[in-house]
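Missing here: one protein chain of the complex. Every other protein chain is in place.
Chain nomenclature is as follows: A and B, assigned in order of appearance, with residue numbering initiated at 1 for each chain independently.
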Amino acid sequence: MNKKSFGSRLVAAPYLVWASIFVIVPLVMMAYFAFTDSSGVFTLSNITQIGKYKKAFLVSILYAVAATAITLLISYPMAYFMTKMKVSSQRMVMIIVMLPMWMNFLIRTYSWISILANTGIINTFLKSIGLKPLHLINTPGAVILGMVYDFIPYMILPIYSVMSKIDNSLLEAAADLGSNAFSRLRRVIIPLSMPGVISGITMVFVPSVSTFYISQKLGGNKNWLIGDAIEYLFGAGPEYYNVASAISLILMILILLCLAVMSRFSGDEEGGVIV
Amino acid sequence: MLKRFCSLILCMALICALFSGCGYKSRDLKLEGEYTKDFAGSQLNVYNWGEYISDGSYDMMDVNREFERVTGIHVNYTTFESNETMYSQLKSGGVSYDIIIPSDYMIERLINEDMLEKIDVSKLHNYGYIYDNYKNLFYDKNNEYSVPYNVGMVGIIYNPTMIDEPKHSWKSLWDEKYRGMSLNFSNPRDGFMTAQMILGQDLNTTNKADWDAAANLLKKGKDVLQSYVMDEIYGKMETGEAAIGPYYAGDYLTMLENNEDLEFFYPEEGTNIFVDAVCVPKSVKHKSEAMLYIDFLLEPEVALHNAEYICYASPHRAVVENPEYTYYKNEILYPDPEDMPPVQYYHDIDPEIRAYYENLWIDLKLY
Partner (left out) sequence: MKTFSKIYVALIILFLYAPVAVMVFFSFNSGGSVWIFESFSFDWYKGILFDTAMMEGLKHTIIIAILSASAATVLGTAAAVGILALRRKIFRSFATTVTNIPMMNADIVTGVSLMLLFVFFGRMIGLSESLGFITVLIAHITFNLPYVILSVIPKLNQTDKNLHEAALDLGCTPVQAFFKVVIPSIKTGIFTGFIMSFTLSLDDFVISYFTCGHYQTLPVVIYNMTKKTVKPDVYALSTLVFVVIFVLLILYNTVQTKSEQRRTLNA
């Protein structure tokens, strides 16, 4: 027995070595950059400069929370309906959900401009049936839509993956014991699918909060999200790596805090993400 | 499942591999320089702007492919999207390039930081084709480091079906009449330029108060603007999503192909002029091959195809004076001297001032 668990513990070793070199070391380097100036001398000035990005941080988190919530609301029923299909259709739908992501994301974002623009597909259609055109592009709504669109598969798949594992006999038992559809959902399906939900939330929230391309193309690029600022600074040249690293470090800490709060709310410690 | 899925993807990869590389018909080139096959089998690493060389579409020449055919040297062609990212990559030392094509002010910085290799232009057979007014420019006073590739100026594009002819001034981008219909650059140097021109400043001013004034002006204009753009301007102007916006003159000609209504002018306050030139970085590994490549780019036929494809003005005599050239005597690319707006180059700016205006730009973009 002991031997067995020692063996299975050992299979994690290659990963831990890998992660130490390619995750921890770069992180240390980033922290080093955050606390030094461009000539390598220790300084706190990068951190103290961050005050002016306060609003960008706040708005990014707000957008990401909104996008994550909407994605979850849309994805949960989708995943549920998928589990109710024939097995062969389930496979098919799963691939269909992932497939758009195999097209270049830049092109997909560009296409959204064509759809949402004032002269775009939706508004042309509205005008042709005599309705008033809507102002869609360059709004927070467009940015959030872009986030939802881009990351929705990372919500659907983990939830589906966990849900498809729920033992049907549990549901039957619940039904036999007199619980109706709604209480079966509330008392059986939702609690059991929680690990998938948490994985999904992480996989959507994190890229949303640090995204930059979507906001620039769909949001008009007038006001930056924090990801835009980081991207800009890293692109401006090596002399800005220090400040950019400092912002990234703070962003990482904020994300950790947000996720910790979320997992507290969900109250599930053995979830997909163990913060 | 997993195994089959992998084989499926492999299948796809194979199909792609089968298709790649076939189809292009090589041309009969009349070459003026001499291209030995001595370096056949060697490699050349070229680093250029995206979409900045004739690549074989529109039935035009695939310049890299032709170079490979003539010399037997394999071209590793990679692209960048801004001078600054090119600089970061080069500075990081993670890659070595044999040919790079930066803009004027970046060449100045690279020379100052001793990152460029000297080029002996007397060894280039076709160097004589470059107009003298693009030689001995501020960034490379003795023509030791660079060979001009393209020239361009910034102007304003507008759509006369949406708005009346605007005043030929940068101020039009601030005009309340065009609220929600006007665009501006999303890169700091060009963005600041639009405001600096209104204020009548030197574009390379080292006076912080000047930059402050320009930043304030930009801040005032922000509310009127629809958005800050780079490549999206193509779509926005072509579809009539926006009515007025600044961009590089040559790109206006590309947009014109998709929307004939568009008009263009150079603002009366003056504008920025830029030269993108071919350079060889210090990290070069294939210097002789690089020299062949530079000479090849200067071949009249090659330069003509590039000029037609890129649509920017050419510094090449055999292109500009060729009556068959699509943009022969084009008044936008090659304005008559009396129609020429006052122009200024960007110079490499002192790091402290650069940090100062970058900071102002960030403030502009934050809420």
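For the reader, a short list of remarks on this structure follows.
Here is the rule we use: contacts are C-beta pairs under 8 Å (C-beta built on N, C-alpha and C of every residue); 3 or more make two chains touch, one makes a residue touch a chain.
Quantities reported herein were computed from a predicted structural model and do not represent experimental measurements.
Considering A:F35, A:Y63 or A:Y149, the position touching the chain not shown turns out to be A:Y149 (whole complex). Note on the undisplayed chain: of the listed residues B:S92, B:N112 or B:N136, the one touching it is B:S92. Between the chain not shown and the residues A:L44, A:L58 or A:I121, the one that touches is A:I121. In the full complex, chain B makes contact with the omitted chain through residues 1-2, 4-6, 8-13, 15-17, 19-24, 45, 49-52, 55-58, 62, 64-65, 76-82, 92-96, 230-231, 234-235, 238-239, 248, 251, 254, 257-259, 283, 285, 310.
Those residues of chain A that touch the chain absent from the view are 3-5, 7-16, 18-20, 22-27, 29-30, 33, 74, 77-78, 81-82, 84, 87-88, 91-112, 114-115, 121, 149, 152-154, 157-158, 161-162, 164-165, 195-196, 199, 202-203, 206-207, 210, 212, 227, 230-231, 234, 241, 244-245, 248, 251-252, 255-256, 259, 270-275.
Simple rule for what comes next: only the chains that are shown with their structure count from here on.
The mean-CA centres of chain A and chain B are about 36 angstrom from one another, to the nearest whole unit. Across the complex, chain A meets chain B through its residues 52-53, 55-56, 59, 91, 110, 113-114, 117-120, 137-138, 216-217, 220-224, 228-229, 232-240. Listing the residues of chain B that touch chain A in their complex gives 1, 82, 84-85, 87-88, 91-92, 186, 222, 225-229, 232, 235-236, 239-241, 351, 355, 358, 362-363, 365-367.
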